[in-house]
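Okay, so here's the structure we're looking at.
Every protein chain of the complex appears in place save one, which is left out.
Chain naming follows the written order as A and B, and within any one chain the residues start at number 1.
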Amino acid sequence: MSTTFDPPAEAAAAAPVDWDRASRDNVPGQPDIWLFVLFETLVFAGYFGFYLYNRPRHPGAYLAAQQELHLPLGIVETLTLLTSSLLIARSVEAARSQQWNTALRNAYATASCGVLFLTLKVIEWISEARAGNTPISNEFFSYYYFLTGLHLLHLLIGFAFLGVLVHRLRGPAARSREVIETCGVYWHTVDYLWVLIFALLYVVR
Amino acid sequence: MRNAIDRRLLSAWLVLCALTLLYLVIDHSTADAGETRRALITVAAVVVSLAKVRIIMREFMDVRHAARWLRGLTDGVVALVAVALIGSYAAGAAWG
Partner (left out) sequence: MSSAQIAVERIELPADSPARRPLAKLAWHWRNNPKRELWLAWYAIVAFYQMFFIVFFLITRAQPPGKPWWNSTQVVQWFDQMHNGLLWGFAVIFLLGGMSAFSTALIAYSMRRMSVSPAFAYSYLIMYSLAAVPGMLLLCVALTAGALRPDRDPELIHAIFDLAFVSFVGTMGVFLIGSVIWMVAILLDKNRVFPKWFAYLNLCNALTEVVIAPACIFKRGVFSWNGQISWWLDMVVFGIYTGAFIGQLRTMILREDVGTGPLPDAAPRPAADAAVPAGAAA
């Protein structure tokens, strides 16, 4: 059974791509994306730090505003993104075993979960705005809209990565293990950033 | 072998969902909860969420099989974020 696929043009080596678990330098995806992932995580930690520092200084106001959020909705959103992460992890895994159709199906399912999260978020924003909670209502809600808005932007960029993933899975010439894993790594980052945002906005007292 | 990997991914997902649902239990706090209770909830929420982040990194992002420097680096970032978040909250509570 032939397992050689030509790597993309930029790789000078003519050696066949190794689709086994052991990756070229044992880093999932391009090492470059990890710089981005960890840098963004630290930047977000900065935002979270300011939020957590300011919160106990006005506990009453923050708590009162926080009551306006719906925890169950937040939980559904979190579960949606966690599921999307599972699906893309399965997609990458299927790609490693060259099960292209399975990989594609999982990639599309991931995108659907992403769209579901997006929809839920927009609905949540609209309902909060209708209830009178806008970014300028109080400090808590300015953080809320800021963090969820910035996260949503990252999610939209995630769709671009998913697009690249699907493109790479479909064309036989374009299949690159590194790029496929890179797309996965980015999507998981969007997921775990949400996990943190959810805990800080909806649960922290 | 792929089935074993899929099962592992599914188990990780189940653990993550369970940890998420755990927050429903924490939600029994009302606005009149004392400062200590609120601090405890906050620290617990931060720690649980960072545990979830680490699980996502290890299992979904495949850091478990990655080079040692990446494992160390991701763990280091998780620890750093934990210290930064809990430290910020403590600082705000102390000097606010």
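As a working rule, a residue touches a chain if its C-beta (ideal position, glycine included) is under 8 Å from a C-beta of that chain, and two chains touch if they have at least 3 such contacts.
Bear in mind that the values here come from a model prediction, so they are computed numbers and not experimental data.
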Fill in: Displayed chains contacting the withheld chain
A
Worksheet, complete the sentence: Residue positions on chain A contacting the omitted chain are 9-10, 12, 30-33, 35-36, 39-40, 43, 46-47, 50, 54, 135-136, 139, 142, 146, 150, 153-154, 157
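Basically, only the chains that are shown with their structure count from here on.
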Discussion item. Taking the mean of the CA coordinates per chain, how far is chain A from chain B in Å?
Written reply: 16
Practice prompt. Mind listing the chain A positions that touch chain B in their complex?
Written response: 21, 25-28, 34, 38, 41-42, 45-46, 48-60, 63-64, 67, 71-72, 75, 78-79, 82-83, 85-86, 88-90, 92-94, 97, 99, 181, 184-185, 188, 191-192, 195-196, 198-200, 202-205
Worksheet entry | Touching residues on chain B, where the partner in the complex is chain A | 2, 5-6, 9-10, 12-13, 16-17, 20-21, 23-24, 26-27, 29, 31, 33, 35, 37-38, 41-42, 45-46, 48-50, 52-53, 56-57, 59-63, 65-67, 70, 73-74, 77, 80-81, 84-85, 87-89, 91-93, 96
